[in-house]
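In what follows, a structure is listed as structure tokens, so that the remarks can point back to it.
The complex is shown incomplete by one protein chain, all other protein chains being positioned as in the whole.
Right after this comes chain A.
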Amino acid sequence: MADDKSNAAAYWKANLRLITGCLIVWALASYGCAILLRPLLAGISVGGTDLGFWFAQQGSILIFIGLIFFYAWKMNRLDKQFGLGE
């Protein structure tokens, strides 16, 4: 029982770490590169405009899609690893 409990706690901790990492990328892509850091990226040009504009209208969406699939794949592995899957 105690083992079950610490196993579950370790699973939850690993999940929280994964979520935190993914949300940092999520925020960096959208609030970071597309808005607040856009002036810093102004020197990098992409198709007639700057990298920040690309992040705002295209890049962030692609990163969001990648993040969700990455999270789903990682979590399925965690589920198996900790024996907590369905």
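In the analysis below, a contact is a pair of C-beta atoms (placed from the backbone, for glycine too) under 8 Å apart; a residue touches a chain by one contact, two chains touch by 3 or more; residues count from 1.
Note that contacts and distances are computed from a predicted model.
J.: What name does the UniProt record list for the absent chain among "Carbohydrate ABC transporter permease", "Phosphonate transport system ATP-binding protein", "Putative manganese efflux pump" or "Cation acetate symporter"?
T.: From the listed options "Carbohydrate ABC transporter permease", "Phosphonate transport system ATP-binding protein", "Putative manganese efflux pump" or "Cation acetate symporter", the omitted chain resolves to "Cation acetate symporter".
J.: Could you pull out which residues of chain A are in touch with the chain that's been left out?
T.: 8, 11-12, 15, 19, 22-23, 26, 30-31, 34-36, 38-39, 46-50, 52-54, 56-58, 60-62, 64-65, 67-69, 71-72, 75-76, 79, 83-86
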